Every structure is written in C-alpha cells, then in structure tokens.
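Excluded from the complex is one protein chain; the other protein chains are retained at their positions.
The block that comes next holds chain A.
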Amino acid sequence: MSDINSNIPEGELTSKWTKYKSSVPLVNPSNKRTIEVIIVGSGLAGASAAATLAEMGYKVKCFCFQDSPRRAHSIAAQGGINAAKNYQNDGDSVYRLFYDTIKGGDYRAREANVHRLAEVSANIIDQCVAQGVPLAREYGGLLDNRSFGGTQVQRTFYAAGQTGQQLLLGAYSALERQIGMGKVEMYTRHEMLEVVKIDGKARGIIARNLITGEIERHFGHAVVLGTGGYGNVFYLSTNAMGSNVTAAWKAHKQGAYFANPCYTQIHPTCIPVSGDHQSKLTLMSESLRNDGRIWVPKKKDDNRKASEIPEDERDYYLERRYPAFGNLVPRDVASRAAKERCDAGYGVGASKLAVYLDFKANTERYGKIEAAKAGNHNPDKETCMRLGTAVIKEKYGNLFDMYAQITGENPYETPMRIYPAVHYTMGGLWVDYNLMTSVPGLYCTGEANFSDHGANRLGASALMQGLADGYFVLPYTIGAYLSKEISVKAIPTDHPAFVEAESRAVGILNTLVNIKGTKSVDHFHKRLGHIMWEKCGMARNEKGLNEAIQEIRALRAEFWSDVRVPGAVNELNPELEKAGRVADFIELGELMCIDALNRNESCGGHFREEYQTEEGEALRDDENYAYVAAWEFKEGVNFELHKEELKFENIKVAQRSYK
C-alpha cells in the first residue's frame, strides 16, 4: 500500500536506534567546519538543534521572526515534560512510555519513531538539569513528578506551571553560548519566505528582514525547519499571535509532503471565549486535572452559582464515563465529553459553553495532610481549606493568577470555567525516520513535523519531542546526509535558483501591498477561523467538510482581490507579515478539510460524526485507514494523496479504552 519510504532501519524495535547510531556515517571535524546548516525557528526543536549542531562543529545559521530566540512559543508550555525515568518506582519503562504514546495517538503513529522518542526521553532530563534548568524538586533534593492524561504512572517533570519557559531558556542559553563563540549566526526578526532547491536538494532559504524589509538569500548544505504548529489556522487558538505555517507551507509547495493535516488537538481546559474582540485563547494546563475535578450540573440550564449546587446534583461526567482514568483521560476524549455535555444543554456560565474545573475536594484533602504533618489530626474545615490552598498555590499559583487576571474571578473560591480550544497540531510536514522531508536535505523537527503523536498527542509529550528531535535525534540523522555532501562547496547565492526563489517571494509581497482592497487581514483570518472551527473542528462530517472546502476557495479568491495591506514592503510592516501568513493558512485550511474528508473513520483528534461507537467514542477503521496521509502539492492549489502504511509489529492494535 505504501508508495513512500519511511527508511525505518531493519531489526528489532528495541535495538533499531542503538544500531543506527553506531552505524550511521560520520562527518569528520575538519569537514564539519565547512558544512553550513540553516535552522529556521528557535523554539525547543530549533534552538536545541542549532546549539547541538554548532557544538559538533557545523557552521549554523538560525532564524526566528521574534525579536529574540527566547520568545519562541515553546516558552508558553505550562505543564511538563515526560520521561521514562521511573524515579517514582511506579512501573514506568521505555516500553510503557512507547506504548502509552502509540495508544494515546490512537494507533496512527510510527512504532519505530515513537520507540526512539521514549528511549531518548531520559537523556533530555539529564541534559536540562546539567544546563541549570530548575525543575521541581522534593525535600530530599531529588526531582519531583506529576501525572498527566492518558497514563497511569507519574513520569512528568515540571517547573511550576512554567516548564516550557524553563526548558526553552535552557536551550536558549545553550544557543546563546554558541552565538557568543561565533559558531551560530543568529538572525532575529527574520521570516523565511522560500526554500531554495538546486538539483532537487534543499540548498538554502529566502528570508525577509522584518525591520528593513530587505530580502536576503542564505545558502545551507541542509535546511532544518523547526517552525512549530499551524493551530492559528483557526484564528482563535492557544498559539502565540505570530505562530504560523508559512515556512512549512512554502516547503510544501516546493515538494515536501504535508502529512495528516486534519489531526488537530483541541485541548479540553482553556479559558472560554468572552466576546468577539477575543484575539487568542489561554490554556489552563492539563496538570490542573491532577487536582481539579470536572463537572456540570445534573439539571439542564441550571443557572445557580456553582457553590449553590449541592454535591448530589453535580455530574462528574469524566469520572462517571471513564472510571479507570477519570479526570485524566487523554485530551481528545476529555474535549469531546465537554462538547457533548454543553451541546446537550448542561453547559455553565453566560455563554453556556463551559464546564467547571473544581479544586475544592483536593484542596481539602491536601489541607488534611498538611495539618497532620503539623500534628493536628482533627482539623476543622476552615483550617483544611487554608492549608490546602497554600499547597494548591505552590503547585499552580501562576495559572490561578492568570485565570483571575483574564476572567476577573477568584479560582481559589469558585471553580474555574473551562472549554476546549485549539492547542496543537499533530499533522505537519511528512518526515522519514531521519526526520528528512520528501525534499532531500530539507529536515523538519518538533511540532512542525507529523511524526510521533499519531492522531492525538498526550500531555507533556510536545516538549519531549521537540527536545528529543533537536538534542538527540537530528544531530545524528543529519550526518547520514551531510556525510555525502562534504565535497559540495558553498553555492554562491547568485545561482539562478536563488534568483528565482527570491522573485517568487518578492512577487507575493508586492501583490499583497498592491491589492489595496477594503478589508483588513484580520477580517479574513477571522472568517477562515470560523469556517474551520464550525466545520473542521472538534467534530466533522462529510456535508460540512464539502461546504467548508467551497467556502474556503471562495474566501481565497476574495482575499486576493479585496485584502487591504497598509504600508510598504521596505519597512517594518506587521500587517504585511500577517497577510502572507493568512494567505498560506487559507490554502492549508482547504487541505485540512480535504484530508478530514478523505479519512472515513474517527481517530484521536479527528472525529467524524458518521463514525462513532454506540457510546459516542471514536470508531477507527484499521483495515482501510491505518496509513499516514501524505499530501503532495500540485499546481493551482491541488493535492495528490500518497500513503505510508503503518505496521504494528510490537503493539496489538485495539479499540482504545480508558474505562
């Protein structure tokens, strides 16, 4: 069935990576000094790769659109990072992390990649601690862990609710060290606008200096994209305002296949939308589900305050439906369950599009433990709540503060209101085992690739994957390619391929500022987001997807004839930057709908209403859809499907159950 080669090494699953590492061709130190690698993106996947490749001796150029590499959106990850350390002695192992990830991804990820991820997970924690990343510790001085969804062990390492920040600052400091030594040239406020291909191989990029508007040509023996996910196609998401698909999409248009674009993760615990002015959504970390219980009133349209609804009139629907995992079911399951309750009329808050996340029971439980530690074995309720609140504050203080700031409510006193929101995209550029796309010499790491999470990512696995790719996988696998490039001299950037790529990029910029239409970029972005959320969001069906494809095509035509981009090309012009990104989102949106329409099954984050069990769970079709859908871009915004069959040789494929 496969018509693309994933280049998975032969041999036993557990020894593939070890054997690969010891037999992969190497590049000797003097050759490394003349080999140039371009890295686009400075988040966990990009910064870690840039630092590591520079340490190894390669000449590295790194690009980011923000004013500093430290601003990349990895910084906003809250909850934690998984690693199979088994420090809690609760039966964790590389195999369990591998198994949980494959099952969590609803059997739509590649076994070999996921096993490798689980194998290197422990090294990441070691590396970060050595860099001085202050992960949470216990009084004995050892590292602490917490639970995350979709697992029954405690393998998540964290730094309060700011784990992504601390890990990114670790990678950033490693990167800055190389910049200081002159081994990485950093280009901040630069946006990649084209991939340059020579004789079929990626040989550089075209980038725009966002301050001056100048267009620059940069050569590289290889190009790595660590440019993050495309959740902003929905306009409202938990992504940063600048997060975009442009680098990946330009690569796609130059021949890199885009895999499983319809796999989007809708995160169950976000602060609900408060009005039309909303520009982005804010996540409340999944770690809160360790101590928060999710419920709605048992009565429809119950308008009482949460505190006035007695215990026996509350429906803890996750605990009811999934007793084994309870509030810690995976994200896709929790999100759909919230939508089901709200659609059925049990939602809370002004919009009725919210459920409660309630910390009271566990605050009281912690309070009792604290009181007992202090010798008080019969504390009153008030003492329990006071002591327990302090514990909750230490664990999640920054999240509670953020919630209070955004909503104007005090979550220590009333339960949080939460609702699902777009958070992560499992799909991305197709890559083989080496993390190379279908364009030779063009690599893709982190959220921007499709590789490790199947149809649904487990919490605390994004940080793990980004750093695994950048620190421990790509630096080895890229050597397999570069070892054959040692005789290639740096190609001058007046080569016709650079000239042609630059003229494509310049053409688009000039077109955008000269349309001089009547509607702002945001206007189009919001309309695209609305179509995507309504028809390609938490639930999809054939009719809606067909409509969405037509609506998006019409929107694309309207965008290119009526968008208004003020200002000029040769200056700092955020509206122009946004316009280019939204143009790419519109094309991607269409492909997402095409992919969702093609996949006649439900799996993970992709829920087709036509395909569900009697209990409303996702119904997979392993006979016909156990493949990666890798789409090739064709002239005039058309797409051709290629399939990579997924073979499960080590895990028995089963109906996913968290009951």
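We adopt the following convention: a residue touches a chain if its C-beta (ideal position, glycine included) is under 8 Å from a C-beta of that chain, and two chains touch if they have at least 3 such contacts; residues count from 1.
FYI, contacts and distances are computed from a predicted model.
A.B. asks: The chain that is not shown, which UniProt protein name from "ABC transporter permease", "GXGXG domain-containing protein", "ABC-2 type transport system ATP-binding protein" or "Succinate dehydrogenase/fumarate reductase iron-sulfur subunit" does it carry?
C.D. replies: Missing chain, UniProt protein name: "Succinate dehydrogenase/fumarate reductase iron-sulfur subunit".
A.B. asks: Of the residues listed, A:25, A:567 or A:616, which one is in contact with the missing chain?
C.D. replies: Spelled out, the listed residue whose C-beta touches the missing chain is A:567.
A.B. asks: Using the definition of touch stated at the top, determine which of A:101, A:188 or A:287 touches the missing chain.
C.D. replies: From the options A:101, A:188 or A:287, the contact with the absent chain belongs to A:188.
A.B. asks: Any idea which of A:63, A:172 or A:257 touches the chain not displayed?
C.D. replies: Checking each option in A:63, A:172 or A:257, the one touching the absent chain turns out to be A:172.
A.B. asks: With respect to the chain omitted from the figure, which of A:107, A:450 or A:471 is a touching residue?
C.D. replies: From the options A:107, A:450 or A:471, the contact with the absent chain belongs to A:471.
A.B. asks: Please identify, in ascending order, the residues of chain A that touch the omitted chain?
C.D. replies: That gives, for chain A, the contact residues 48, 51-52, 55, 66-71, 73, 75-76, 85, 87, 123, 125-143, 159-160, 162, 165-166, 169, 172-174, 176-177, 179-180, 186, 188, 211, 238, 240-242, 274-280, 282-283, 350-351, 401-402, 405-406, 408, 471-472, 475, 520, 522, 564, 566-567, 571-572, 574-575.
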